[in-house]
Structure formats: structure tokens, C-alpha cells
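To start, the structure itself, in C-alpha cells.
The other protein chains are all here in position, but one chain of the complex has been omitted.
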Amino acid sequence: MAKRQKREFNDFGLGEKSSSKGFRALNKDGSFNIEKTNIPLFERLNFFHTLVTMKWSHFFGFIFLGYFTVNIIFAVIYTIIGVENLTGTQGMTSFEQFMEAFFFSAQTITTLGYGRVAPLGLPANIVAAIESLLGLLFFALATGLLYGRFSKPVSKIRYSDKAIISPYQEINGFMFRLINPQKNELLDVEINVSVSMKRENSELRDFHILNLEREKVRFFPSMWTIVHPIDNNSPLFGLSTEDYNKKDFEFIAMLRAFDESSGQMVYSRSSYKPEEIEWGQKFVYAAKQSNGKTYIDVSKINESEKAELN
Amino acid sequence: MAKRQKREFNDFGLGEKSSSKGFRALNKDGSFNIEKTNIPLFERLNFFHTLVTMKWSHFFGFIFLGYFTVNIIFAVIYTIIGVENLTGTQGMTSFEQFMEAFFFSAQTITTLGYGRVAPLGLPANIVAAIESLLGLLFFALATGLLYGRFSKPVSKIRYSDKAIISPYQEINGFMFRLINPQKNELLDVEINVSVSMKRENSELRDFHILNLEREKVRFFPSMWTIVHPIDNNSPLFGLSTEDYNKKDFEFIAMLRAFDESSGQMVYSRSSYKPEEIEWGQKFVYAAKQSNGKTYIDVSKINESEKAELN
Amino acid sequence: MAKRQKREFNDFGLGEKSSSKGFRALNKDGSFNIEKTNIPLFERLNFFHTLVTMKWSHFFGFIFLGYFTVNIIFAVIYTIIGVENLTGTQGMTSFEQFMEAFFFSAQTITTLGYGRVAPLGLPANIVAAIESLLGLLFFALATGLLYGRFSKPVSKIRYSDKAIISPYQEINGFMFRLINPQKNELLDVEINVSVSMKRENSELRDFHILNLEREKVRFFPSMWTIVHPIDNNSPLFGLSTEDYNKKDFEFIAMLRAFDESSGQMVYSRSSYKPEEIEWGQKFVYAAKQSNGKTYIDVSKINESEKAELN
Partner (left out) sequence: MAKRQKREFNDFGLGEKSSSKGFRALNKDGSFNIEKTNIPLFERLNFFHTLVTMKWSHFFGFIFLGYFTVNIIFAVIYTIIGVENLTGTQGMTSFEQFMEAFFFSAQTITTLGYGRVAPLGLPANIVAAIESLLGLLFFALATGLLYGRFSKPVSKIRYSDKAIISPYQEINGFMFRLINPQKNELLDVEINVSVSMKRENSELRDFHILNLEREKVRFFPSMWTIVHPIDNNSPLFGLSTEDYNKKDFEFIAMLRAFDESSGQMVYSRSSYKPEEIEWGQKFVYAAKQSNGKTYIDVSKINESEKAELN
């Protein structure tokens, strides 16, 4: 029964078999250190997801390359039909004629249509009519993708580089700090912290959810210190730095909030390994008031000072 | 009172009358095996829903056909007005003139406007001005539809083909496996499993929700084994394969998750009938670690091996 | 204290003062029978909301009128600048020249740009450059509005025209039926029913939430009968038809669901007054099975037959 309880805390669906020391389930940037293999291509593919999440440079590269390729294809078709079916062409060599066809295609697919060069006769007109329709659909798609890319809420929540073990009331606490450096308000912010540890004399890992001083704030306008009080209910109770290393701890934080500017939920994740934890420190206060206004110094998020542990 | 309790589990609103053997409420692909009849047309119609959910081939067919039809209609109008009101037309026969009008219409509705052919005089100009406005609205709509189609989150969750009855701790369990083969992260994933069974010596069916080892995971980066422990609270307790067939079991799974890439909730459903359940099997472990990274072999989702039941 | 409790059920924020007989807070179509007056114009205005919710005929009227008006304005500007600054114009009379300017404006704002008529010189070119930019922004807006109109999830949930008082187990129940006649799936459907009644010898009204047989279904593929069991905890317990009339009952139903095709929450509301309630009836079963498939006859939603009340 106890065993069943523990599995409930395993948020990765990895069972309890979670390998040797030095293992990290969640990377510092919130991506998972897990790769899926042998996925049939058609299941892996998600055109929209790929185009919306790829880098801007790749996205524009994709658009430009697509534009270039499509124009080449249509230029070939117009050349096959015969450049004499395009009025106003002045190209003499076949290269010049191909270029005329290429630029005519570009003017058609963007619905620019200067008209210096225009299609004449059935075949050229049919191709041009189809190309302009394709062009409109292509740019309709680009419009959607650009909107999808821009409207996707990106939470750039910053986590303190290090977590600390700090005096907390009459006991100690495991703490780290968060801030939203952007101007958009995050509301109804929920945080969840769990720890994964190697079982003694075994390759298995156990997962525990940590009780927090508070798990939810309605507003998040300033810096927030997440506190897990290490009382006698805590899986960290009575453990030393050496234990943290030996058990190969991994602290996993997951945050969920409503982003007011986009009207959507945003998620953020991070993790701490034993080498990213400092003992006997306390965070420096980062807020300052003047003229009835509060100023939060974001650059102080990592600043801590020595403190006697209880 | 007990009766009222049971009806609470009927998630189909079908009352308890749920027919003869071989009945399946939910198809394997998650669609419902239920058809509504005698719906007044205007209530059934949902233009956006239809165009957003129809197959891509049908969608493009619809667009092309619409484009073709609208151009035919406007070509007829321009022909009635008289092709002599379009400058630059060179068609001699009425077929050629109709084609000139047709392509002029295409160049107008796409706002291409080469200008080799252009409207002259009031009637032709009025029609062209209206047509170009319609064209813009038409493609505004197409833009919205394409965005709607692409941004619709498609969860391609894969369920194991078979469920198994497997040893679980000191008892047995009903199990199946899930994986998200795509790269988009699913978060706050909730699953719910219920079973529908024929009542003895009756045409009625009863519905029960099954207790699960866990019903919610915060992350879903790997393969997840859903486990219903067959303890003495389970409606499956003490039943044999024959009972499963006789009672014409249908296990219904419903999953709900937040899709991080689209920022929307996604739902997924599937079902298992007795012939899709294997007894005395256990799932093969599909994760492997090397270089501190975990690899999940998606193709192993259906792999199981013999196991002694408790 | 009891008083405070009761006010909790008042979902209209109307306090308890809710007027004379014949009052209806919620119309049959789900709109509120409440009007706000003396709202400052700038607070009432919501451009997007108005354009997204207005009738299609009004919407297109608005677009066409806007198009016409803007072209008139620009035609005036081009005429003031002088039609001689537009190449290719052939108009002799000032009406003809104005029309040339009007259609040139239409060709510019739609970015059609045949080029038979084109701007020459600084002033005409500046106006045309601004007009084409405005045109693009105008149609960008139209694109957004059309998408907003189409993607707005419209739940056309049908409520049975009448509610019934029907035998239910050993007692009686207040019942009505719902169906979603459309193809889109509604998931995680929640319903809430309350009743408002005049207090005896007073102008005040009390509000009560009714306990339901079930308040939530995960799927809603068929017809759903909402049942409030009239047990001794019910505010309807022991009341007769006359009481319903005297207390001027209003039953208010509110439904909330996730619409799978749009990925959004949808809400639906309706209400029943005493004259829309039939006593001693039971709903006719509307589902039928053949070939292992279930058919729901939507047209039977209002069909009931006589039944002896308990």
C-alpha cells in the first residue's frame, strides 16, 4: 500500500526504474531529458506545431525557400507553355525568358499583377488563375502561422540559479525564487515542487511532492520566494549535503498561471540538482519603496547572504 | 438508492436501456457509435464546424469548386454586360470572349489585376468593384478557416491495441498503456475509465467508474500505464474471461489534457471490448537510459510477456 | 442566518426584491429580461463585441456601406486633386470623371490596381499610397472579424418545450430534456437548475438551487433527461400546481460545456414558467438500436405520455 502511495508522486510515468546517478529528468530550461524513438512518421508529424515552434530564422527561411521553389516550378510551367503566351516579355535568350517567366510568376502568386507582362491564351491564363488562388491560400496560411507564433504566450519566468537551504521560523527550509520579468500580468499562479531520489542500494527512484508554505498566489507582480519547510513530515528531514548527493536528488518545479495579455494558460518548469543548492544562505530582500511605489530589483534574484541554520 | 447511484455512472445519457450483446457505445477511434436522426436542417448545420473538421482533400475541393463557380457566374455577368466594356480583349468567337471574361473575373476576385484587360464604363466597373470586395471577404474567410484548421489541437494519443489483466502487487490489475507520439507537451493530463456491462437476465446495462492507481499526471513525457487494481471494491473482482464475454463488457477511457503548443485543452477517447483484453500478461518496459538521457521506444507500446496472475 | 443562506442562491444579484407576478428573469432563448439604463456611451461601446454578435445581414450591410462610403470620400479627394492626375481616364462630364475617380479608388483600396487608370504626380500618388495601406488594414480587420464570427462557438442546445412532473423511483421528479442537435461533441457538460419563487404575502422572491440526479456528464452524445427528485429536502416538496402559479415559479437552467470542435467553453441557458410544466407525464424513450448502433430521434424530445404520479 505504501508502495502504491509513492508511485502516485511519479509525474513522469517512468515507473520507479529511474537509473543511475547523475540522471536528470528535466533540463534547466524546462524541456524533458526524454526522447521518444521508433515513432511512425505520420504520428510524429504535426505541421502546425512544427511551424509555430521553430526558430524565427528557420521560419523565414522556410517561407523564402517555399516562395522561391514555387516560383521556379511555375516558371518552368510557363516556359513549357511558351513565353510567347505572356505579353510584353522582352527576353531574348532562354535564360532571360525563364527569368521573365519567374518574375511573372512572382507577380502572380503575390497578386501584385503589374500587367507589364500578362498571360494570353487559354493555357497561360489557366495556370495564372490557379497560381493566384494558390498564392492567396499560401498567404492565408502564413497569416495564420504568424498570428499563431505571435499570440503563443511565452512565459519567460526566471528561476533563481541556485536553491538554498535557509533558516525558516524555528526550522529550516528549502527555498528558491521566481520572477516574471515581463510586463504582462500573470494571475492565479500555482506552483508545484517535487523531488526524485535514488532508493538506497537499488537502481530505483522514489518521487515525493513537497509541501510548500503557499502553492498559489492570485497576483504575481513581484518576486516570489518558494518555501518548503523542512519539518518532520518532509522527505528532506534530517538529511545532509552528502545525503543529497548520494540519493542524487532532483527537485522539479512546475508553475501554471493565467497570462492576462494573451488570455491563455502558461506553464513553466525548472529543476535543481544537489550542486545547484547552497546550504546556510538566505535570500537578500529585493524590494524597495520610494514615493509610495514599490521597486523590485530583478537583478538581485540570485543574491543571498550567509545565515545560521537552525 | 443503489439504483440512483448506478445511473450516476452512465456517461452517455442513454438511461440504463443499452441493448443486446455486441453493443459498442464508443468506437476504437474515439467517435461515438450513436447517430442522431430527425434533426431539423437549420439546427444540424454548423458551417464553421463542417469546414474546419472536413478532410483536407474535401476542403481544397470546396475552395477550388467555389473559385471556379464564382468565376463562371461573374464571367456570365461580364458577357451579358458585353465584353466590349473590357479593354484589351482579343477574343473573336463567343467562347474566346467568355474565356476572356472568365480570366478577367479571376484576376479581379484575387485582386491580381494585371490590367491587360480592364473594365470600362459604369456597369463593368460596378461589377468589378463588387467582385473585388467579395474576393477579399472570401479570402478573409479562407484565412480564418485555414487558421482554424491548423490551430485546432489534434491529440494523436496512442492507446495500446490490447488491454491486459496483469499481476499487480498482491492482486491483479486491468491495464493498458498510452503514449503521446508527438513533440508537443501534454500537461495536467487526467484520465477516467469506466466499464459498461449487461445486467444478468435483462436487456439493461450498468455503468461503473473504475478506481485507478492514479488519475492525473502533471507531465506526460513518456509512456503511461493505466492501472485499475482489481481489489474487492472493483466491479471486476472475481470475474473470469467468460463473465467478461457474457456481460458484454465495454471499457471506456477518456483523457483530458492541456496542450502546451496550442494553449488549449485536448480530449481523447478509446474503448476496449472483451476480445481486446489479454489475460496473464504484463507490459514490457519501454524506457532505456544512456548518457543520462531516457529513451522511450514507442513501438513497444503493445509488447507484453506472459505473467503469472495472483 | 437562514436569510443569509437564501441570498446565496440568488444568481441575479437582484437582492430579494424581485417584483410582482408574471415576472420572468430569463427569457426562453437564454437572454436576460434585464436592461441596463443610463450607461455612459464610452462604457457601453464594445466595437468588437458588436460587430461579432450582430446579424450576418447587418454585418455585410456594414461592410458594403463602409466600402461605398470610403470610396466616395477618396473619389472626392481625387476629384479635388484633379482627375487629370490619373492616367488613362476617359471621362468627359464631371459625373463621368467622378465615377472614374470612384472606381480608381475601389481598385486602389482593394489593391486590385488594374493600372488602366494610375496616379501621376505627387498628390495623387500620396493619396493612393495611403489609401492602399488603409485598404489592407481594413481587410485585415475584416479577416479578424470574420474569423471571430465563425469561430465563436454557438451551442444550439435544445431544451424540451415543456418540463414535466413525472414519477421517479418511489417519489416524483421535476424533469426536462436536452439534446445537442449538432455534430460537434460537447464534453464535461455541467448543468445547474434553480428556482425563484414569490414569498407569501410579500413582493420579495426567494431563490433555491435544486438538487439534481446528476449535474455533470463527461460526454453528451445523446438525449439527456435532467431530473430533480422531489424528496423532502426539495423546495417543491408537497406543492401543487396551484402553488406553482401562486408563487409564480421560474425554473432557471444553466449549462456549461467544453466544445471539442472550437476548443472553447460554451454556455446555454433556459427557463420554465408554471404554464410550461405538465403534471403526470413521463418522457418517451427516444433511443433505438439496430446493427449495434444507437439512433436518437431528436424530434421526440418533447414527446411524453401519461404517467401515474406517486
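Annotations
Every chain is named by a letter (A, B and C) in the order it is written, and numbering of its residues begins at 1.
As a convention for this text, a contact is a pair of C-beta atoms (placed from the backbone, for glycine too) under 8 Å apart; a residue touches a chain by one contact, two chains touch by 3 or more.
Nothing here was measured: the structure is a model prediction, and the numbers come from that model.
The omitted chain makes contact with just one of the residues C:N71, C:S105 or C:T143: C:T143. Checked against the full complex, the one of B:N125, B:T143 or B:Q281 touching the unshown chain is B:T143.
Only one of the listed residues, A:S57, A:N201, A:S240 or A:S299, touches the absent chain: A:S299. Touching the omitted chain from chain B are residues 111, 113-115, 143.
Listed for chain A, the residues touching the missing chain in the whole complex are 63-64, 67, 71, 90, 99, 103, 106-107, 110-116, 139, 142-143, 146-147, 150-151, 154, 156, 158, 169, 179, 181-185, 187-188, 213-214, 217-225, 229, 258, 260-263, 285, 287, 289, 292-300.
The chain not displayed touches chain C at residues 3-4, 7-8, 11-15, 17, 19-20, 22-25, 32-40, 43-44, 46-50, 52-53, 87, 108, 111-115, 118-120, 122, 125, 128-129, 132-133, 135-137, 140-141, 143-145, 147-148, 152-153, 192, 254, 256, 262, 264-267, 269.
We take it that only the chains that are shown with their structure count from here on.
A separation of 36 Å divides the Cα centre of chain A from that of chain C.
Mean C-alpha position of chain A lies 25 Å from that of chain B.
Under the contact definition stated at the top, the residues of chain A that touch 2 or more other chains are 111, 113-115, 143.
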